[in-house]
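Heads up, one of the protein chains got dropped from this complex, but the rest are sitting where they should.
First chain written, first letter: the chains are A, B, C, D and E, and each begins at residue 1.
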């Protein structure tokens, strides 16, 4: 009969805690959002399923001896997974639009107001009961405003691993919600005439420029902000593999094998941080609210910078493309295009919005570097 | 001259032990079986060559500082390799036949008699001289009856790593021998009329059902048998990637890159356990005999359960598909189909046999969970 | 204001050392050679960019907690990366030419004079001021003469990791320079008549021979020189996957996914050894000079052995194919073909040169085994 | 533990083990039947990609997300 | 550190942080413009693969390599 006892004690229902049930439901919700609402499914399916797996009682899949716990230890604590994904992003990204019109970098800079504004918001929340964010935690939350998954995971794993789950979920969820969050803000801040501005066609970019670009960005980063060098370094390395033209095998490996495999592992590992202890806290609500705020502020700052550039250039820049400065590649650029088309069905802004869009990736990495340098130990 | 001495002492022939020669021959035999007899070549080629490499004297390739020894440590001791293969199996498996006719799960349940019957057999062998299996060892041997490689490797690496080599070799060898082992048993236990039963066509399965299936299986497993959750969890995760439809990149990575790379590494690492000390023991003969017995018992139990279901449904179930309950996907289903065709050349049982076939995978994982919960420390 | 100080101290320009600037320039030079001069771009792009990344001040990307430092630790210190690349080389190499005419192995043997001659050269350099190579360092430098990247990295990581950067750079640079280094030597050592020798067509090689070949090579290596067994073992394993015909999935994984991903990681990790401390030393100049010497000696020895075989066979062997014995697959074989075509535009030596070319790979691995056995601890 | 107690234990394991395997899979049979019935009611005509393929993000999704997670947190922190 | 000093610090971080982001990206704008001008001068007609596609290893490359690296080593070892 002792066996029966042992068996009963080994069962899930005998060990299930209330929080685990709720977190398994949260995991299912994330998969539901991914499958039915198409919220960034490549990330949210593994994250949601990882949450489901890691909240199974007794099994300890997310624990130190469990498979996903070991993957977290090897890939996220070390920072290797987000950096490898950034390499893949670099190999998948065409920076031509940015090289052809470098001034769009300023739109990518403005959108980082979303990060620093949210930082103040997170610190201000401390006046409410139930919130007690340290500077490191506030910085990790703020990076959601970068609208860039790997950057957010990289920073949070360094500054506030206990919030990683909520931050990753918020970052990817709001990136998926960009088509809903951004348009009202864009319409509210621009006039009909501004939205109808037709931009002139971009010049073609030579191969030599595209090859020199990664070196220019990396060396500037090395000189000024080495704390951003891991992120910027892997991004530019991936981009060099893409543009080199003589290392096709490596470029394909970075764009496919590596990024796909790492995405599965990263997602599962992030899911392991969705435990009741860490996720079912008042702080999580704060993170979700602040995340929405971050996207709104970033969008608004980008659009306002777009208006300034529109004015400064005598109406050559459509302010809508400023909203693409939050990154969320390529969603935010598509949104700018769509809102533009509403005003003038022949005005395709997509290519013009790609400049600020990829500038936003660089801008967020730079902002992450600032936070690491000033807030990190 | 000292160099010549050093050189001689570094040579293989000066250090070769009798057992290493034999094990290198066993490695070559496994590759021979794989190449010429087509015994599960994807596994037995790396296992055999791994045995060859790891029995080279002096080199220590399978030792703690050798490449294959390090792969074993990182991938098998941790259980990560068999779990990743299980993810790939999930991504490669279509569970529609099982969803359309859930009752075939009972055939997959019956076939697990092969496991538990073999457990008794292994313990009974202890009455013979030269055998002294502990409960953990007997359980690891019994899992050969599950006819499922990754499950066997996962369980053996946890309960009896010293027997892992022999168990993996037996499991894959007998899986390859399924077309020889099963038909006589199937014919002996069924009447001509039973073998000729034509089953009605299965209903189509909706996409929603296929997406819900992994969750249903995983949650039941989490509630009742969390010790099986790593195996069932990765199987259902792989299957969700397959059925989700929105994560094609990840599904392909699980079905190709990950499973192929891990198969190479897993095979080499299993080969490193084919050392003379551990393999050239009387126990190995016992394992080989018990393994054959396990397959026979599993097949017989599946067929008998098939007869019971045939009787219970008034002759709507062909008992031959019960033999597919041992797993050995998709070999056992093909055997059921072939034996059925012998009786009636127009009676294609393949799709009907896929239900019990994949049910056998789940059944074996459940049985492995029971053994882990009750026999594991 | 304290923040401003902290920020300034975190900047690259405040911490940049002279040597780091130079090494970043060396990294850029390597990428330049790879992209513009097409020097082995698959390796030199990652090595050069890795050097750039690892010399960024403050960031510590190549340090023990940095991404590339961790990759170095996991993949190069353990020897796993070069061995996996060797597996891929085996899976990509067709040994038919060698099997059809085994005597070409002697050309591959002769070319290893490049290794041992360089060993003497390295030791002799110690008479100059600024040089103080140990036997282990001299051996690592000598292996450049093997003209085989993974072998050189494997040996250097074992015997002299502090020289790994310079050795890898020299090995790959000179492999790229084979079309410039070899022809003058080949022309100087052969007569017009010798260069015009037309060789008879090779017999076809049966599948059975191609399958037995890896076993023959590996078992001979196991008996005589187990210190070479890791290299020879992975080479023959990859080749068996290729020739087996029944493990296509694994063969493709070895030829593509594994070798591509590992090449990226290996390149970055080797680049991390290009630090000012270790690279900007007089020794590096010695290594570069000795590397050139090594290729010249290997080429000369191969050609002379070719002349001997030409004489011994009564003029059936074209001595030019001896130069292909240095490995540098397939570059050296193409060079032999090209120099032959200069003399007789209808005399295609390519297939004949593939025999000594792949023999050179085996020969270098054997020589590496000798050095490991006699010089390694 | 001597051989015969091991034998007894292994018989016992077989009984329990096959019991659990059958119990688990029988339960699964029932739940899968239920699941299919529910699934067919939810998506009866089965134009398979329809409910999933067209991007139908209603404007309330963002609030939905927060509402659902808030409810979960509230229940967790004040279980009674 | 109490809440208001944190708040002050975060305001300060915003000023510095946005300053660096703008400074960095403004500098990058300038350098990218310079880069494009230089690149277009170096490869004006832009027959894109031309300068890279044809294998043009001059016979002096080997010496070039050693010359360049020698110079670097020399500068490093005798910086003044």
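Operating definition for what follows: a contact is a pair of C-beta atoms (placed from the backbone, for glycine too) under 8 Å apart; a residue touches a chain by one contact, two chains touch by 3 or more.
All figures in this text were calculated on a predicted structure; none of them were measured in a lab.
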Visible chains in contact with the missing one
B, C
Contact residue for the chain not shown (choose from B:92, B:292 or B:308)
B:292
Touch as defined at the start, partner being the missing chain; which of B:74, B:280 or B:341 qualifies?
B:280
Can you tell me which of C:73, C:193, C:207 or C:316 touches the chain that was removed from the display?
C:207
In the whole complex, what residues of chain B lie against the chain that is missing from view?
3-4, 7, 18-19, 22, 25-26, 29, 33, 35-38, 173-174, 177, 179-181, 276, 280-282, 284-285, 288-289, 292
Going by the touch rule given at the top, which residues of chain C touch the chain that is not shown?
98-99, 102-103, 105-106, 108-109, 112-113, 115-117, 119-120, 122-124, 126-127, 135, 138-139, 204, 206-209, 212-213, 216-217, 220-221, 224-225, 245-246, 359, 362-363, 366-367, 370-371, 374-375
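Everything below uses one rule, namely that only the chains that are shown with their structure count from here on.
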Spelling it out: a chain qualifies if it touches chain A and also touches chain B; which chains qualify?
C, D
Name whichever of C-E, A-E or A-D reuses the B-D interface, so over half of the contact pairs are the same residue numbers.
A-E
Between chain C and chain D, centroid-to-centroid distance (C-alpha), Å
55
Averaging over Cα atoms per chain, report the distance between chain B and chain C in Å.
41
In angstrom, rounded to a whole number, how far apart do the mean CA points of chain C and chain E lie?
31
Tell me, which residues of chain E touch at least two other chains?
13, 16, 20, 51-52
Would you give the residues of chain A that are in contact with at least 2 other chains, written as numbers and ranges?
3, 7, 35, 38, 221, 224-225, 245-246, 257, 370, 374
Strictly by the criterion at the top, what is the full list of touching chain pairs?
A-B, A-C, A-D, A-E, B-C, B-D, C-E
